[in-house]
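Omission of a single protein chain aside, the complex is shown with its protein chains in their original locations.
And then chain A:
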Amino acid sequence: MEDKDKVPETYYNSIQRQGYTRRDFLKFAAYIGAYMGVQSSAIGQITKALETTPRLPVIWEHFQECTCCSESFIRSDHPIVADIILDKISLDYTLTLMAASGHQAEAAKKATMNKYKGEYILCVEGSIPMGADGNYCCIGGRSALDILKESAAGAKAIIAWGSCATSGCVQAAKPNPTGAVPIHKIITDKPIINVPGCPPIGEVMAGIIVHVVAFGKLPELDSAGRPKAFYSKRVHDSCYRRPYFDAGLFAENFDDENAKKGYCLYKVGCKGPSTYNACGNMKWNGGVSYPIQSGHGCIGCSANDFWDAGSFYSRDSSIIPGNIEANADTLGKIALGGVAAGIGAHAVISNVSKRKELTHRINQGTENEKHLEDL
């Protein structure tokens, strides 16, 4: 924040000033390019952009959230990620990490918003409570809704970090006491990149920021506003346990023999088959592991409303709210029983009620059979 009034320096300048060598910088460019899924020829483009582009002013707002997105971000495994993005991206306002506080911080944000009107990137972590006039989440005496509208007005684009900002996450889970809504429900006139996950993978977050910086435009998004590079495949489709799924080898319990063998966790409620994320490819904490590799099914944290979408340990979902646990097969079996009983009763009653007609017809038929010339 201190260099707000200086000539904006480029990323490369600031990386050098941090003591990184050219070699480190190029390694970073190749590394982030690989994560972004660009072809190798584009790595030169990324390098050039980071060398020549003035640093992007970023305002990072925190609303109803747990800060796990920021935590995930600063734990990206390449040191330059934290350095470049957090220290050097000119992160002008972020409650968690900025040194300033109180009126100074608010004033700094205001200054950035005015100076870079229409240029800065707004990152939002957390959902917005709409209940009680937005009073469930107030910062500096103002409601989250108010702050978001103000910051969004001058933003070039908005990055919605995490499931809170993209679908409401746990705050918006039933019964949603604060009336929490995701960002795209409030801001409709700005391009929004949805980066769901609780939290998103740190490298994914870094990759998206670098994409915006390097190419000067938003990454290619799918119909749900998520960057295709990271969210086009289901966890299931890139899972290393997928061969067990196709072979029909499933763990039935977390303590059974099959679980020990590392079989597919489909039957213990893994939400990999319905969750779009890059966990299977990129993994977490520098490619160390991810939930399925650690023996727990995917809970679908980057899927919409994952808290309400059934149990984490079962594939069944109940549709009747309240205490009645009803899934498709339970209801189906009840309906099947009802239909079977109905048909049985109907068959008996119809034969009884139409007995005259039937008797007449049977007699006719028998009579005809007797008079049939044959053999």
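Note that a residue touches a chain if its C-beta (ideal position, glycine included) is under 8 Å from a C-beta of that chain, and two chains touch if they have at least 3 such contacts; residues count from 1.
Simple rule for what comes next: contacts and distances are computed from a predicted model.
The complex appears with one chain absent; UniProt names that chain "Ni/Fe-hydrogenase, b-type cytochrome subunit" among the candidates "Ni/Fe-hydrogenase, b-type cytochrome subunit", "Gluconate 2-dehydrogenase gamma chain", "ABC transporter permease" or "ATP-binding cassette domain-containing protein". Only one residue from A:176, A:232 or A:285 touches the chain missing from this view: A:232.
In the complete assembly, the contact with the undisplayed chain comes from A:249, out of A:95, A:186, A:221 or A:249. Considering the whole complex, the residue from A:110, A:260 or A:361 that touches the absent chain is A:361. Listed by residue number, the positions of chain A touching the unshown chain are 223-224, 232-234, 237, 243-252, 257-258, 266-267, 271, 273-276, 300, 303-306, 309-310, 315, 317, 319, 328-329, 331-332, 335-336, 339-340, 343, 346-347, 349-350, 353-354, 357-358, 360-361, 363-365, 367-368, 371.
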